[in-house]
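On to chain A.
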Amino acid sequence: MKVNPLEPMKAKITEIETMTEIEKLITIKLHDREYAESFSYTPGQFVTLGVMGVGEAPISICTAQNDELELEFCIRNAGRVTNAIHKLKVGDTVWGRGPYGNGFPMDVYEGNDLLLIAGGLGIAPIRGVLQYALQNREKYGDISVLYGVRCYDLMLFKDDMLDYFRNGDRHGVKFYLSYEDKEDQVCYGLACERDDRCMHGMVTDLFKKIDRPSKKTYAIIGGPPIMYKFTIMQLEKLNFRPERVYMTLERRMRCGVGQCGHCIVGTGKSIKYVCKDGPVFTLWDAMNTKGMI
Partner candidate 1 sequence: MTRRLTVDELTRVEGHGGVEVVLDGSEVKDVKFNIFEGPRFFESIIKTVHYEKIPDMTRRICAICTASHSLASIGAIENAFNVENTPQTELLRDLLIHGESIESHALHVYMLALPDFLGYPDAFAMSADHMDAVKNALALKKTGNMIHTTLSWRDVHGMNERVGGFSKAPTEEALTEVKTMLEKAQPAAELAVELFKGFELPTYNESDNVLMAIDPGERFGYLGTHVLVSGGERHPQEDYEKLTNERVYRHSYAKHSTYDDGPFMVGALPRIRLSHDKLTGTALEMYREHSDMVDPRNTLSNNFCQALELVHDVERGIEVIDTLLSNGLEDEGLAAFEVHESRGINVVEAPRGLLYHDYSFDESGCITKANIITPTAQNAANVEKDIRVIAGNHVGEDAELMNNIEVMIRAYDPCISCSVHLVRLK
Partner candidate 2 sequence: MLVKVLAKSSFSSFVGALGDYGDLYAPVKTSEKVHSFKEIESLTDIDLSYTRTMIPPKKFFIHPEEVIFEFNIDEELYIEPPGGDERIVLFGVHSCDINALNLLAKVFTEELPDKYYLERKERSFIVGVSCVPDEYCFCHSTGTSYAQEGFELFLHDIGDSYFVRVGSLKGHEFIATHPSLFEAAEQSHYDSFKDAERKMYASFTNELEMAGLQDLLDMAYESEVWTEYGDKCLGCGSCNLVCPRCRCYDVEDHINLDLNTGERVRKWYSCMLSEHGLVAGGHNFRPTARERIRNRFNCKGSLREDMPNCVGCGRCTVFCPAEIDYVEVMKKVRGDLK
């Protein structure tokens, strides 16, 4: 079947949902049935998505594996390729390779509590983790989600997230929300609705709201580089052991398969490729790999 790992595979866009001014949720269906059926992945893995004549960009798969032969991506218009993807319509072709990288080890987390922490676009991979955990609810203990947004307009997956927020008990998840924009009326309304779950501030402020996590909790983080440092400080305060903290990183990538060298991090002692050794790493990895966060 596929012989050249760099050769993109054809896929059709089956659905487009505009989520915010700069983010769209794009559903694709792989053209090659065999490839589609053999396409298995864990949350946190990514593919490269491309447009002919423009290029490719690494994008997280933001769902958990399911029987539908379709994949969802939350894509922010941030540059050439993502802009080209934003211009496409339902029925248009995109090109993909993957899945690549190491996702979140959902099997390792089995029997444990989960604390998911996401900021901004970082919710994309975390949503997959959440979906997976909820689909396999019996395998996991308590599940809490801390999601920080700048304002309501920039909240991603609004329907899902508000559903978790409002009906968390039914889904089996405690969902906390923070918002940065003081003036945001919608978020203020949410905070009034449930002030134990929603507040003005940074995502790290939500640590004040949650119960003290049990010793058998795994923390799972997705967000912009700046968020990691502060989140980890909070987790360290709560005595999280470094191998119980997982996070997904972003770097520039050209190949996705450990060749092009752009995503390299670390020192002589520990050089890592975010694409193939990650993008999911533990805090212990980060402590041993300088420059990772």
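Selection rule, in plain terms: all candidates are chains of the complex that A comes from, given by their letters.
Brief remarks follow.
Just so it is clear, contacts are C-beta pairs under 8 Å (C-beta built on N, C-alpha and C of every residue); 3 or more make two chains touch, one makes a residue touch a chain; residues count from 1.
Note that the structure is a prediction, hence the values are computed from the model and not measured.
The contact partner of chain A in this complex, picked from the candidates 1 or 2, is 2. For chain A in complex with candidate 2, the residues that touch the partner chain are 3-8, 10, 52-57, 76, 78-79, 82, 93, 95, 225, 250-252, 254-255, 257-262, 264-271, 276, 290-291.
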